[in-house]
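One chain of protein is taken out of this complex; the other chains stay put.
When the chains are written out, they are named A, B and C in that same order, and each has its own residue count from 1.
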Amino acid sequence: MTAKPLVGVIGVAEANENERQMAFEVGKLLGAMGLGLVCGGLGGVMQEASRGCQMAGGTVIGILPGGDKEAANDYVTYAIPTNLGHSRNMLIAHAADLLIAIGTGYGTLSEVAIALKLGKKVLSYRSWDVQGVSPCQGLTDIQTALAEFFGDLSTKSLLFKDK
Amino acid sequence: MTAKPLVGVIGVAEANENERQMAFEVGKLLGAMGLGLVCGGLGGVMQEASRGCQMAGGTVIGILPGGDKEAANDYVTYAIPTNLGHSRNMLIAHAADLLIAIGTGYGTLSEVAIALKLGKKVLSYRSWDVQGVSPCQGLTDIQTALAEFFGDLSTKSLLFKDK
Amino acid sequence: MTAKPLVGVIGVAEANENERQMAFEVGKLLGAMGLGLVCGGLGGVMQEASRGCQMAGGTVIGILPGGDKEAANDYVTYAIPTNLGHSRNMLIAHAADLLIAIGTGYGTLSEVAIALKLGKKVLSYRSWDVQGVSPCQGLTDIQTALAEFFGDLSTKSLLFKDK
Partner (left out) sequence: MTAKPLVGVIGVAEANENERQMAFEVGKLLGAMGLGLVCGGLGGVMQEASRGCQMAGGTVIGILPGGDKEAANDYVTYAIPTNLGHSRNMLIAHAADLLIAIGTGYGTLSEVAIALKLGKKVLSYRSWDVQGVSPCQGLTDIQTALAEFFGDLSTKSLLFKDK
């Protein structure tokens, strides 16, 4: 298996300014680190993370709750419409190698829960305080956790088919 | 729409004795109240609730994560194998008119989250303390909440096709 | 595993009169034979089969594509809203012990395909001619096939928790 790593950024469409800014910074960080982003593909936290990742040259996979690609935000590289409604949250938890939760939506909580159930690493910024998540105070904490988890990507890029 | 009401009882297979006893009592209560039970159809909390409901003459619908009916516990009246894995949790949240969470599994948390997202009433017994759930100390609290929510079932039974 | 048997009746909402009549007769037959019906829970073939089954005292499980029970037809005993769109077709193929296809919708074809993939028996009436299905000319063929498949239900009812 040589598929590229994917980091899930999960959060609501109705995000506040602070959550949106953090999502944008996290997206930029992922793109800069050569990590792909998988998210819900819609607005708010999803859109800002997508925008940041694309701006930094990263690839964004948007797994949509509806059946139509048109709903994807403008920064999604590959749109995966599912028409599965909330069950698409489970797909993001499965597709991500590590997840970053921003904010406190119920949909976000369902993704955190299943990610933990699957034994995935979940970083949280001002999100649900569930046993098993790793709280981060800011971008530095997130960057450190990503570096620890994915190791030296210039090396990793030899393992993954990074083009 | 005249479909019969369904109450979801959600909890883990690896439940402790206290959780299993409460699940059994809740199942008996649902059967006695003429309420159908929808659950994950497997062991632990799911099996004890199913056993209690069936014993009281109720109907049990088990929505299974696997693709094979054989995995259903012995007290399921109608087995719905889905082969959807954890995404079947979302179906229970959708199918139930009200949910009762027992214990603190991550899968249970995902069901609580989506049920709240859908605006469903969620009672909890020694389960996740998420904003929006209604904590219950015991069977009496649960019975009171069910009576308030479903009203007088002898009347209700005129509305629902209760045979 | 003692869950009751379920027969899937699959067909489109925009059914013609002949398809609707056959669906109604098949539904009545299932109810009379003590077999539960699982279907998509909407109109046309689904509604007529549900109406016939309920009229004969049978139980109807409607697995809905949307997230709201209100969409179920008036003859569904238990409504299972999924919000899975077309993927709910796969659930009907999994939940049914045997399927009866009426008419030639594309959704029906997807259910026939997965039912055959799962090794299920599929009877067809004026439906898709796919290798593996058992064509039936009318109700008599269907009744014969059901009797062969499920055997003597007065005996079977000892195995299944038939109340």
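Note that in this section contacts are C-beta pairs under 8 Å (C-beta built on N, C-alpha and C of every residue); 3 or more make two chains touch, one makes a residue touch a chain.
If you're wondering where the values come from, they're calculated on a predicted model, not measured in any experiment.
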Practice problem: Using the touch definition up top, pick the residue from A:46, A:91, A:130 or A:146 that touches the left-out chain. | Solution: A:91
Exercise. With the missing chain put back, which residues of subunit B would touch it? List them for me.
Key: 67, 83-87
Quiz item: Where does subunit A touch the missing chain, residue by residue?
Solution: 1-4, 6, 36, 38, 54, 57, 59, 61-63, 67, 69-72, 74, 76-84, 90-91, 94-95, 97, 118, 161, 163
Exercise. Quickly run down the residues of subunit C that touch the omitted chain.
Key: 84-87, 89-91, 93, 105-107, 109-110, 113-114, 116-118, 130, 132
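Heads up, the rule we're going with is that only the chains that are shown with their structure count from here on.
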Quiz item: Between copies subunit A and subunit B, are the contact residues mostly the same numbers or mostly different, with half as the line?
Solution: same
Practice problem: Give, as an integer number of Å, the spacing between the C-alpha centres of subunit C and subunit B. | Solution: 25
Quiz item: CA centre of subunit A versus CA centre of subunit B: separation in Å?
Solution: 32
Practice problem: Mind pulling the residue numbers of subunit A that touch at least two other chains? | Solution: 84-87
